[in-house]
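With one protein chain held back, the other chains of the complex are shown just where they sit.
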Amino acid sequence: MVFKSLYLILREFFNFIRGIDQALIEESVSALQLEYVELEVAFLTLVLGPLVGVKTVPTLLTLELLEPLRDEVRILASRAPRGRDVLADLMSSLGGT
Amino acid sequence: MTSLLEFLQPTLGEPHVVIVLGKGGVGKTSTSILIADELSSSSDTLLVSFDPAKHILEYLDVEEPMRVVRVKDRLYVYQLDIDMAAREVTSRYVNLLNDLLPSLQVLNVDDVVKAFKYMPGVEEEVFLRKLLELYKRREFKYVVIDTPPTGIALRTLILPRLYNMWLEKLIEIRERIVALRYVIARTLGRKYEVDDPALKKLYEMRDEYRFLEASLRDYGRTSYVIVANPEPLPIHEMREVVSFLEGELRVKPKLVVLNKVFPDDVAVRLGVYEQQRRYVDGVRQLPYTSIVISYVSSPPSKLRDIARLRESLYVLRRQP
Partner (left out) sequence: MYVLVILLIVLAIYVIAYTYYGRGILERRVVKASPDRLTPAWEKFDGIDYVPANKYVLYGHHFASIAGAGPIIGPAIAMVYGWALPLIWVLFGNIFIGAVHDYLSIMASVRHGGISIMSISENVMGRKAKYIFLAYVWIALILVLAAFISVAASIFVTVPQAATLSVLFMPIALLFGLLVYRTGISVRMATLIALILLVLAFIYALRTPLHLTYEAWVVILAVYGFIAAALPVWYLLQPRDYVNAYLLWAFVAFAVLGALLTAGYALTGPAYTSFKAPGAVIGAIPGTAAGKAMVAYFWPAVPLIIACGALSGFHSIVGSGTTSKQLSSELDALLVGYGAMLTEGAVSSLAVILPIALAWSFTSLEAATGAPISSALSKVGIDVAKTPTILGLPAAERFYTGYGIMQALAWSKILGMGNFETLFTTFRTFAAFALSAFVLTTLDTANRLARFAWSEFFDWLKPIDETAYRFLTNRWVASMVAIAIGAILAYPQISVYVPELERHITVYAYAIVWPAFAGTNQLLAALALLTSALWVYAVLKVRGWISLVIMAPALFLWITVTAALILWLVAIAPGLPLLYKLGAGTMVAITLILDILLIALFVYGLRRAS
């Protein structure tokens, strides 16, 4: 009985350490991740502009790129409603006080 | 009488494309037919009309647009119908659009296509795609193009440069995105897709439109023929086209055709002798090869009439 709970505690502890380790590795690219997403949004906005009335690239260029970008458009769709509410995201990704 | 082929030299590519420009009503179509007819006497020639007026169908007794029809021995004809072409291009994407922009689902296919067709610039883009296709039709030695009204024609010709500009920009951003994606995935030990279909597509398009831009400026692959009448507006437009070709595309027209020139006595009788004289001299002074086609009393309406035009043709200036 005691053994079992000791084992459980130790296992959780190791999971904890592993988790922290993973967090550290992820930490190493968090700012890059931020830049990546912003660039992606910028690119998609440029390409999809004509479809929403913003004359950016020539219209048929947009249409030709639609198919390969199909999956990525949902990134834009998911972020759009949150629009300007990025202060919180910035604060968590850039490391804190 | 020297052959028109001589004026179009050098013809290095296959196919060699002849682009016939000019204000509406000056006889562009008849000139295009004339050139195509003569070229087809020795080689397979495709005459393409982008002109929305579709006179070619009348002239050559062709029934339908959007099909290559053989008219004579080696002369083929294709009339573009912009509505049908635009529909063909855009309907391909309608399903995709409906998936991505659910709000569009409210509209049916026709509405979507219509919405695109009327968007500024789409017509020129459709022409652009057809133009690109034509440069690859190796089964013909010559392709003669009867262009749409000058404004659209010139905008279409400058489009490859605009495309390339955008493609460069998009490629730059996309390359950075792909690089970041790679670094992040590699750092986190995740699997990574080496291919980015969007970037591949962008590279493909860049290759295509660089090819087109280069071909349009290549003296050996493309000949520009400008048609005008000895009247104020056509002459003015001709000068605009020349300045566009020299300025933007950095090419010279290979041939200037002065059409519907009255014989002197007729000109005097109509009181336009002085004006006509002035314009003809003006064209002669341009540093380009030019020919004059006389006015014929009954306008040509069939292919056989075109032969008569050839008889009334003489060389105004020969530019080496």
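Read from first to last, the chains carry the letters A and B; within each, the first residue is number 1.
What we mean here is this: a contact is a pair of C-beta atoms (placed from the backbone, for glycine too) under 8 Å apart; a residue touches a chain by one contact, two chains touch by 3 or more.
From a predicted model like this one, the values you see are computed outputs, not experimental measurements.
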Report task. Tell me which residue among B:V183, B:L199, B:V251 or B:L303 touches the hidden chain in the full complex. Result -> B:V183
Query - For subunit B, residues in touch with the removed chain - result: 183, 186-187
**Report entry** Interface with the undisplayed chain - residues on subunit A
**Finding:** 15-16, 18-20, 22-32, 35, 37, 74-75, 78-79, 82, 84-97
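Please note the rule applied: only the chains that are shown with their structure count from here on.
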Query - Intercentroid distance (Cα basis), subunit B paired with subunit A, Å - result: 46
Query raised in the report: Considering the complex alone, what residue numbers of subunit B touch subunit A?
Result: 89-90, 92-93, 96-97, 99-101, 116, 119, 121-122, 125-126, 129, 159, 162-163, 166-167, 169-170, 173-174, 176-177, 180-181, 183-184, 187-189, 196-198, 200-202, 205
Query raised in the report: How about subunit A: which of its residues touch subunit B in the complex?
Result: 25-26, 28-29, 32-33, 35-36, 39-40, 42-43, 46-47, 50-51, 57-61, 63-70, 72-73
